[in-house]
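Let's turn to subunit A:
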Amino acid sequence: MRRVFAYPVLWVALFGMWLLLSRSVAPGQLLLAALVSTIGCWAAVAVEAPKSKLRKPALVLKLIGRVLLDVFRSNIAVLQLTVGRRAPRSAFVTIPLELRDPNGLAILACIITATPGSAWINYNARTSTVLVHVLDTGDGIAWGEAVKHSYEALLLEIFE
Partner candidate 1 sequence: MELVLAISIGVLAGSGIWLLLRPRSFQVIIGLSLLSYAVNLFIFSMGGLKSDAAPILEQGVDVSTYADPVPQALVLTAIVIGFAMTALFLVVLLAARGLTGTDHVDGRER
Partner candidate 2 sequence: MNLNDHLVILPILLPMLAGIVLVIINERHHTLKLALNLGATALLLVLSIVLLSRAAGDAGAVTATYRLGDWPAPFAIVLVGDRLSAAMVMLASVLALAAATFSAARWHEAGPHFHTLFQFLLMGLNGAFLTGDLFNLFVFFEILLAASYGLALHGSGRARVRAGLHYIAFNLATSSLFLIGVSLVYGVAGTLNMADLVVRMAAVPTESRPLLNAGLALLGIAFLVKAGMWPLSFWLTTTYAAATAPVAAMFAIMSKVGIYVLLRITSLLDGVSAGFGYDWLFFGGLATMAFGTVGILSSQELPRMAAFSVLLSSGTTIAMLGYGDPDVTAGALYYLVASTLGLSCLFLLAELMERGRSAEADIFAVTLEAFGDDEETEHEEEVGIAIPATMVVLAISFATCAILLAGMPPLGGFVGKFAMLSGMLGSVPVADGTVPAGTWWLMGLLIVSGLATMIAMLRTGINRFWAPTDDHVPRVRVVEIAPIALLLGLSVVLALTAGSVMSFLQTLSDAAYDPGSYVQAVLGSIAGGGQ
Partner candidate 3 sequence: MSVFDGLPVWIAVIVAICLVAGAAITFVGTVGLARFPTFYQRIHAPTLGTSFGAFFVIVGSMVFFTALEARPVIHEVLILVFVLITTPVTLMLLARAALYRDRAEGNDVGADMPAAENRSARSDVGDTDQTGL
């Protein structure tokens, strides 16, 4: 049982997912949701989903806000690039990272890739560097610095 409750956040997430899916908070559905979430957690145990300790969960909201803002900005930038005449100046950028937590890295990868204009290409575990492709370096952002400051720091705070 302990193993099953090793993933409390996951349990809550799955519980929410079930309720969203079933579009109901009837008692029966709550019970089912609990049951299914437990099974889901057991599945996570089976595939050894990496565990992390959330030190400062509150910071997650801050992270989300920052991501939304960034995504919004990059959307506009990329839209302009797409319809505009200017040829983008793309580049591969290698960024050294201090973040080691797999989940933190996964979140970082998702953020970078989900943000239009940048894509996480590969993580080198030996050198702890990540290769990022940047669509346009024209706006002068030093990509490595940006990532380190805006996300990695936050994630380090949250996870380690």
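As a convention for this text, contacts are C-beta pairs under 8 Å (C-beta built on N, C-alpha and C of every residue); 3 or more make two chains touch, one makes a residue touch a chain; residues count from 1.
For anyone wondering why these and not others, all candidates are chains of the complex that A comes from, given by their letters.
For clarity, every value in this text was computed on a predicted model and none was experimentally measured.
**Student:** Would you mind pointing out which option among 1, 2 or 3 touches subunit A in this complex?
**Tutor:** The single touching candidate among 1, 2 or 3 is 3.
**Student:** Can you list the residues on subunit A that touch candidate 3 in the complex?
**Tutor:** Per the touch definition, subunit A meets candidate 3 at residues 17, 20-21, 23, 71-72, 75, 78-79, 81-83, 87-88, 90-94, 109-110, 112-122, 124, 127, 129, 131, 133, 135.
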